[in-house]
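A single protein chain has been omitted; all remaining protein chains appear in their positions.
Each chain gets a letter, A, B and C, in the order it is written, and its residues are counted from 1.
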């Protein structure tokens, strides 16, 4: 199936494998007239670049983006924006041994089951490099959202057992783990050292706060804003749980504590007195901050010995060689932000026609 | 936007408000040749019917389904199956007072923000009655899946602080809370009594186990099987969190404990030695049971006093009158099962063309 | 496949067979706030009703439409509008004999080839009654377009060898053949008499002029406005050719005669000096009238003897019994108009986000 596209009006189509010629994305449906240049996108890509610290893989990937179409005189033209990032650190030799057995926690077995064979080099299409296209698309969506006063703030909330205890947004870009709490970041780094020594890896929790979304975005039934955000986040490799607002904990809550009362603010706007709902009621934005969380599983590639089988059905114990990140979550922060931005923008665009008065405002002469 | 359809090849389109003429669904893309009659669907609808016990609203809704099209001589014809359930207990008078203010935890405010006005009777389109169309579609999907050896088991895992401590599938249909543990069901009932006395309500957790899905279903990137399941479940009203396999807890896990090793079973099939992944690797089914959980928030309609505002911006304290369910989760069990069944079936149908050999098996003369 | 939906934002999903319980449509994505009642729809349905004259089948179908959802206090709510027309003249006995053989020019054989069996009563899903859902959807689209100053005029341009020689829009509703030329309508009626006497039938040509579409509607590549109009019209049963503007004759034209020069009108608007393009350039509306034509084949059900085969492979000569329309085109006029209206409206809605300035006009606070 054609499963590499996401979005209805603002649509991204990603392509590329870890060790093919490159990876990229076609961003279609971007409104015309947005100022855009390669730097806007490169800035986002740099946030996911590996090799920047001890906790991400030391492979040096330059990941330079090239805009192939859709921009004229520094602005989007409304036609597809094609973005290309060449693969530069292909060392197929390193990956030959995984051609024959199935790495636990990876998609090797399921790709073979689905397609009959697979491009085993570096995980092929299930490599983390696939997210480059998402992030490039997210950079464009975020820039457009900013012109509407909508901003996203995304960070690592916890790593293994170590959770943030304070919040300082400025701190996020200062530590390699993208945590908004310098002290916790140090503890988490120490925890990851232990994981590395144990040939082990750690899971982590990423949180995204979207500020400035007007009320009235999203649809009542299947195209609920939270439903699409859940899909967007769960479609990122290694995510196993997604929460909106109070998330899983609502199962233990009561109506009295979970409901958010309404009131009026000083400017005459309707506001909520709390935000257990995470900014979405009945699938539609309520004007509060939208709060999302995604739980990332530990990096499945570990050096510790694991049991597996070969393509031909022999059992064996394997140690996954190479230097791998001991944690996925921090590098995925920008991927979560990108998928959220794309989802919000698409909901805004499809939602323009919700009221007849809007349609008439645009089209009636 | 046209947000009332779900699915790519097997597609349901639901319609209807709580207090309009009725609710229904058009099920399009069902393969021809499946035996189907109204009883197959009624059986599923009865599982979500209200008024069956003290913990669900005593409104008597007969919810009789009528098949309007798509069946000939007892079999699906491949053309759209239109299903209609007339609304029979419309008492608009009861709902007049909510026309002017916004109920906390409901979609009243967001509908007004989106559309400029709303059908306020009984929640209109955001009523729980909207799920009738989903369940009718789920009945058909489930019946087809059963012919492929795929079965779903869904139940209430916890209510407020009360979680199951043992598991007996046969117990699920024996208690009104759809719990697989009779003892826990009693404790949960007692907890709900307290909620009712406090004019309060409780959240709950629903779990769904899908057995028999072949490996190789779902797509690698945006159409990951878990991404679509997450959307399917999060699109159900009141769901605020969705988990696959170990879910949110993977954020605290390590690679050594979270990875599922592979082995061979006695019949020469590849199996996983554990199932932390919940049956899905890289977005594609791995042949193990698929395990899902959805957290339902407490019923937002409670009699206890809450703060809100009117459409015209006056603040007030409200008590939501009428008898409302103190818990949503048990009645939502069949909705979760239906959405999961539809998602799995659709993934099976779009996945038929993954391999050239499959295409040739069907079309080559 | 789920092939019964049409449109992206404004989407119709039709269902129903000739001799099932009824036929209907779910209209999803209609902007909220449009005044709408059953009479608006009934008026359109009456234009396709059979039995109104000698040239359409004398079966009395009342075709009364019931609105089941999506309207509150006389206005669309933005949620799905479900419309139901019960079948009332089911006389299955009349159709039993066609269960076993394949009528030439009908879809009997292809349905069996596709689905393995078919609902043979009255053509089942391939019956002309399927268009009731389209026309109901078209009534809503047309009413909304009218609020934007967009109007459609549709008529029979020719019947067999008889073509209109003059044009008077007022005449269209005055003759049973929906021709804008009273004299030609008489000649065509006489030609159809001959067809009836010969146990034969005639093809016809329907033309649709859409006035008031603003320039800038439609997309450059696959979602060209003319591409979607071509699909819309070709999806109507019996249509075998579709033309935009000068249509097939452009193959004989030269650039000098086919190009439409531009000029300015007295109000300072850009206009075309001619309209060979039929109102669309590069897939995008240019502000001129949009001109479409669809060629309808002759009614395939004729009493004259024809050669065919049975399901089991025996050859035979058949005469299709019953009274059938000697011509399809006049009753299809409103179907063409409906499909064109739905296509134009959908293009307007998806086109609202083409420019960043439009997006900001709706969403920037």
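Quick note on the criterion: contacts are C-beta pairs under 8 Å (C-beta built on N, C-alpha and C of every residue); 3 or more make two chains touch, one makes a residue touch a chain.
Quick caveat: nothing in here was measured; it's all calculated off a predicted structure.
A.B. asks: Which candidate, C:174, C:211, C:231 or C:321, sits in contact with the chain we can't see?
C.D. replies: Per the contact definition at the top, the residue touching the missing chain is C:231.
A.B. asks: Check each of C:111, C:155 or C:363 against the chain that is not shown and name the one that touches it.
C.D. replies: C:111
A.B. asks: Touching the absent chain in the whole complex: find that residue among C:99, C:309 or C:361.
C.D. replies: Of the candidates C:99, C:309 or C:361, C:309 is in touch with the missing chain.
A.B. asks: Of C:84, C:98, C:179 or C:295, which one is in contact with the hidden chain?
C.D. replies: Considering all chains, including the one not shown, the answer is C:295.
A.B. asks: Name, in rising order, the residues on subunit C that touch the hidden chain in the full complex.
C.D. replies: Residues touching the hidden chain, for subunit C, are 1, 3-6, 8, 14, 102, 104-107, 109-111, 113-116, 125-126, 130, 158, 160-161, 195, 198, 200-205, 214-224, 226-235, 237, 240-256, 258-264, 268, 270, 273, 276-278, 280-287, 293, 295-302, 304, 306-309, 313, 315, 329, 350-351, 353-355, 357.
A.B. asks: In the complete complex, which positions of subunit B touch the hidden chain?
C.D. replies: Considering the whole complex, subunit B reaches the absent chain at 8-9, 29, 31-34, 76, 78-79, 144, 147-149, 214, 220, 348-350, 352-365.
A.B. asks: Residues of subunit A in contact with the chain that isn't shown?
C.D. replies: Counting only subunit A, the missing chain is touched by 1-5, 7-11, 13-17, 20-24, 26, 28-29, 32-33, 66-73, 75, 77-82, 84, 114-119, 124-125.
Here is the rule we use: only the chains that are shown with their structure count from here on.
A.B. asks: Find me the chain with the mean Cα position closest to the mean of all the protein Cα atoms on display.
C.D. replies: B
A.B. asks: By CA centroid distance, what chain is farthest from subunit B?
C.D. replies: Following the centroid criterion, the farthest chain would be C.
A.B. asks: So what's the Cα centroid distance for subunit A and subunit B, whole Å?
C.D. replies: 26
A.B. asks: Whole-Å distance, subunit A centre to subunit C centre, using C-alpha means?
C.D. replies: About 44 Å, centre to centre.
A.B. asks: Could you tell me the distance, in whole angstrom, between the mean C-alpha positions of subunit B and subunit C?
C.D. replies: Centre-to-centre distance between subunit B and subunit C: 38 Å.
A.B. asks: Got the subunit A residues that touch at least 2 other chains?
C.D. replies: 8, 214, 220, 350, 353-355, 357
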